[in-house]
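Notes to accompany the following structure.
In this view, the complex is presented without one of its protein chains, the others remaining in place.
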Amino acid sequence: MSATLETRIGQPWKKPPFIKRPWLRWTLIIGGLLYFVVAMASMEVNWARVWQGLERGGQFVLAFTNPDFTSRATDIREGLIESAIMTVAATVVGIALSIPIALGAARNIAPLPVYLVCRGIVALSRALNEIIVAILLVAIFGFGPLAGFLTLAFASIGFLAKLLAEDIEDLDRSQAEAVKATGGSWLQWINYGVQPQVMPRLIGLSMYRLDINFRESAVLGLVGAGGIGATLNTAFDRYEFDTAAAILIIIIAVVMALEYLSGIIRARVQ
Amino acid sequence: MPQVIAGDGSRIWMLRDRKAQFTRWAAWLVGTIIFLWCWQRISEATEWFFVWDAPRIAADIGNRAMPPRWSYMDKLWAPLWDTLNIATLGTFFALIMAVPVAFLAARNTTPSALFIRPIALLIIVSTRSINSLIWALLLVAIIGPGIFAGMVAIAIRSVGFCAKLLYEAIEEIDAKQVEAIIATGASRWQVMAYGIVPQIMPAFAGIAVFRWDINIRESTVLGLVGAGGIGLQLKGSLDTLAWPQVTLILIVIFATVILSEWVSAKVRGAVI
Partner (left out) sequence: MLRLEGLTKVYPTGDKALTDVTLDIPDGEVVALIGPSGAGKSTLIRCINRLVQPSSGRAILDGTDITALGSGGLRRMRRRMGMIFQEYALVERLTVMENVLSGRLGYVGFWRSYFRKYPQSDVDEAYRLLDRVGLLEMVDKRADELSGGQRQRVGIARALIQDPALLLVDEPTASLDPKTSRQIMRLIRELCEERGLSAIINIHDVKLAQMFVQRVIGLTKGVVQFDGPPDALTEDVLTTIYGEEDWKETIRKVEGGADDEEEAA
């Protein structure tokens, strides 16, 4: 023992590197730096334009101290109501549709073909950005909140069904099996063995999704799918920063209120 | 409603008492009415003629969109590279900004719970509440179109997201390890570097990869408002009704997203 101590004394100590293989470590470090330089060079910042823009940016920041809620009050109100309507309807429909899909996408409940189909729906819904879906749906169904509603409902399915399915896959087998052992039907088994375990989580996720849907509804208007986004887009186009600031403040306030509310509800159900 | 009824028809056991049952029904009723009202408003604002016509239009678009114009791929590599850069650099700068914000927002590290913490929380909630597309819209108006605006938009949008997850991780650290470092006579910054940072590193890596994955998705559409990337090509193709190009772009976006999800899953597995 002391022999090793003798050999160690006087030796410098270095923290063992996180990546043990030196060639891999240096490839990653040099590659990362190289990428950073190349990517930064590709930015092509027009500093003169940015400099000009800073003044406008300053105006925009100042607009937050003096937001204009009144001059476009009707537009703002209608946009907000439309956003709220789309949000609520899409969340309700999204939840309703995501429950059967989640059951189908949980490997411990569903047979393989059903599982694959449901997982496919979830993957598609998650991979397609809301805006792209909205563009396609606007092209098909025409302008208006219907396209927005369908977009949000479709996106909610991917989100809720995925998380819910993971939850169902994680659930306590013994509880679910105890119910199965009593000899109930499949539906009874879901109702008594599965539902009580995932219900709190479902409520929490639904609240969270309501919050996300409202935020998303604010951008769908940009592509003509209804909601407050159209009003916001107009305000930016006309450089009416005070109105834009007012809309953004309202969005932030609503999101904060929803988060607060969902915090309370989640605390109560869990 | 689960209940047990005796032979003479009287209830022996019921899941909820009468009052709770009434509240539940009332809540369901109100919820249904709200939903139906929402649906009615949507329906009013909808031109149903178009909707009934939708299958034909969809089929028409589908016909025109097939087959995808593969030769257009040559023009997509550069925007795809831009998209990757927007997402990666945006995530990088967002993380740099998110770290101090998170430390100011966490209850156990904030210098002042009364003044500084609310400011940090305000930064978090306001950057988080607003979609990156809106940030891009705003930045295009301010600093002009291009991928720089896109990158800044992604960075700002991600600050709140990353800072929120990070400050929650900071609040969950083991206080005893920190206490032990304080007890050695370490300075404030040393306590941070030895007591806190090692504990949140796994969370930090997870958050970074998670957000990068999301940002790849989001940066594919920033071009719609002029903030660079492959969305620019998408918008151009849509505006000129070049459906075969749209199909190809959608396929490319889909593939990119799947690929980024795979990469982030791999990296997360390797780091944690």
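Every chain is named by a letter (A and B) in the order it is written, and numbering of its residues begins at 1.
Everything below uses one rule, namely that a residue touches a chain if its C-beta (ideal position, glycine included) is under 8 Å from a C-beta of that chain, and two chains touch if they have at least 3 such contacts.
Small disclaimer: the values here were computed from a predicted structure and weren't measured.
J.: Quick one: which of B:V51, B:I119 or B:M201 touches the chain that's been left out?
T.: Selected residue, touching the omitted chain: B:M201.
J.: Which listed residue (B:A54, B:M73, B:I119 or B:A186) would be found touching the missing chain in the intact complex?
T.: The one listed residue touching the chain not shown is B:A186.
J.: Residues on subunit A that touch the omitted chain in the whole complex?
T.: Residue positions of subunit A that touch the missing chain: 1-2, 4-5, 8-16.
J.: Pick out the residues on subunit B that sit against the missing chain.
T.: Given the touch definition above, subunit B has residues 174, 176-177, 179-187, 189-190, 193-195, 198-199, 201-202 touching the missing chain.
Note that only the chains that are shown with their structure count from here on.
J.: With chain centres defined as C-alpha means, what is the inter-centre distance between subunit A and subunit B in Å?
T.: Centre-to-centre distance between subunit A and subunit B: 4 Å.
J.: Residues of subunit A touching subunit B in their complex?
T.: 35-36, 39-40, 42-46, 49-50, 53-54, 56-57, 60, 81-82, 85-86, 88-89, 92, 127-129, 131-132, 135, 139-142, 144-146, 149, 215-216, 218-219, 222-223, 226, 229, 232-233, 236, 239, 244, 248, 251-252, 255-256, 259
J.: Could you pull out which subunit B residues touch subunit A in their complex?
T.: Spelled out, the residues of subunit B in touch with subunit A are 31, 34-35, 38-39, 41-43, 45-47, 50-51, 54, 57-58, 61, 81-82, 84-85, 88-89, 92, 125-126, 128-131, 133-134, 137-138, 141-144, 146-148, 151, 217-218, 220-221, 224-225, 234, 238, 250, 253-254, 257-258, 261.
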